[in-house]
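For this view, one protein chain was removed and the others were kept in their places.
Think of it as A and B in the order they're written, each chain with its own count starting at 1.
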Amino acid sequence: MSREVVVPGDLLDDSGQKEAGSNAYKEGSEVYAERVGLKKEGSNHVEVVALSGKRYEPQRGDLVIGTIIEAKPSIWFLDINGPSDVGMHVNEVPWRVDFGETTKYLDIGETALMKVYHVDEQREAQVTMKDRTCRKLEGGTTITVPPSKVPRIIGRRGSMIKTIKNNTDCRLFVGKNGVIWFDGEPEEVSHVRDAIHMIVDQAHTSGLTERVETFLDEGPEAVDPPTE
Amino acid sequence: MAKADAPDLLNHEGLRIAERDPVNDEYTYGRGKDELRPIEIEAGVLNRADGSAYLEWGENKVLAATYGPRECHPRRDQDPAEAVVRVTYNMAPFSVSDRTRPGPSRRDREIGKVTSEALEPAVLTQLYPGAAIDVFIEIIEAEAGTRCAGLTAASVSMADAGIPMKGLVTSCAAGKIEDDVVLDLSREEDFHGEADLPIAVVPKTGDVVLLQMDGDLSADEFDEAIDKAYEACYDIHDLQKQALVDRYQGSATNGGNR
Partner (left out) sequence: MSDDVVSDIQRQYLVDLADKGRRFDDRGLDEYRDVSIETDVINQAEGSAHVRLGGTEVYCGVKMEMGDPYSDSPNQGVITTTAERNQMASPDFEGGPPRGPSVEVSRVIDRGIRESDAVPLESLCIEPGEKCWVVYLDVHCVDFDGNLFDAGSLGLLAALMTAQIPNHRHDLGEPEPLEIRSQPIMTTAVKIGDEILFDPTDLEEKVSSPRISVSTDEHGRIRAAQKSLAGGFQPEEIQETIRRSRRKAEELRSNVLETVKK
């Protein structure tokens, strides 16, 4: 199934019947693309599924992985691979943090899994760790991939990530912001990292889950080349 | 340089210089008055930048990279209402026949300024208040028309970075040689010609967002030059779009990243 790649300024709809969905804008009765991506039509709107870019657009409810870059007496600021740094107030962590004691709990350079709980009209995001999946991440390491590839790494109903977890002894978290944390023996970590790069490079091909399974199970030599 | 040194810019058939042999100073003719030099654009060529493009236009070789939207430093550059678009235009020291000192010259700073003002109207800046969109243009090799080449590449790099835009921005020049208004001056034509008029256009809206001119044109010639450059921008716009489609076409099969 092939869909049309559109670029900024391309006309998506001129019926006057449709609203602009994400990555699209409306001018009079016409809807245009504002980013490079795939045109996707709904019954009463038309949108663009973005393909380009490496930065994360915060969405409420997303689980993301970030690193502390600044700590003030009652708030931390984190880098989450987005357009701006995000704040996390001391009320948004599962610990009781006294004024001025933020770095006792999370110090600059430390990494955590957290949730986006608010995005304002200015696209400024705030994150929380008051959710049982959220935690400080210790050990292991992270890599960053384009956030547009994250749905493929997770797979339909988590199928791809299950494949990775079932075939390696790695612990793994995939942040919606494209930051991926994993921990395990060095060989296993290398293996998972290569599998993720394979998914990113071949995100558009079919039969990818099977190839990733073969890759993890039998090594790179056993994998057939992708078909477009 | 004395004008006496000038090669014939048009041959007896009215054709322009198409190629030169720099060692023997010999010229081959064959380019028409409304013909662009060959242009090739490739999107997504750098690892580090959020978006990038490489462009060859005649003998111009240009790289453009976009970072952002990102935190705006220094804070005094920030606009609380919208994102700022900052352009740095720079020529590599070996890009021209007489080596230039590294770092942006006054000319480079001026081009950076007018380029940012040309690119900004196409960007949906209100989506990222307080943020910076930083665009870097590096001229690796210069022939003539580097500002047009740089701007055209910069717009592709911004789209490659996923910057939301109303449309792309495209640039081209027209000029005057041997009393004729022609499209897209080459090195010899720029040097020995009578006028150069680079413009940039947002093809989606039709707005002219950059205009510079030097030389000597009558009002009629000025009109003709704008028309020629304006029309050519739409052809170049097709090349920009194609470069982006080529880069992401693979992702279009199988429903993309879903």
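Some notes on this structure:
What we mean here is this: a contact is a pair of C-beta atoms (placed from the backbone, for glycine too) under 8 Å apart; a residue touches a chain by one contact, two chains touch by 3 or more.
The structure presented is a predicted model; accordingly, all values stated were derived computationally and were not measured.
In the complete assembly, the contact with the undisplayed chain comes from B:Ile140, out of B:Leu36, B:Leu124 or B:Ile140. Residue A:Asp79 is the one among A:Asp79, A:Glu101, A:Asp131 or A:Glu213 that touches the chain missing from this view.
The missing chain, though absent from the display, is touched by one residue of A:Leu137, A:Ile164, A:Ile180 or A:Val212; that residue is A:Leu137. Which of B:Arg16, B:Arg70 or B:Lys204 touches the hidden chain is settled by the complete complex: it is B:Arg70.
Across the interface with the omitted chain, subunit A contributes residues 67, 69, 79, 107, 109-111, 137-142, 181, 186, 190. If you put the missing chain back, the residues of subunit B touching it would be 22-23, 46-49, 59, 61, 63, 65, 67, 70-71, 73, 88, 90, 92-99, 102-103, 134, 136, 138, 140-142.
Please note the rule applied: only the chains that are shown with their structure count from here on.
Per-chain CA centroids place subunit A at a distance of 34 Å from subunit B.
On the subunit A side of its complex with subunit B, the touching residues are 1-5, 7-10, 23, 25, 32, 34-38, 49-55, 83-85, 122-123, 148-149, 151-152, 203-206, 228. Those residues of subunit B lying in contact with subunit A across their complex are 44, 50-51, 68-71, 122, 124, 127-131, 159-168, 202-204, 240-241, 244-245, 247-258.
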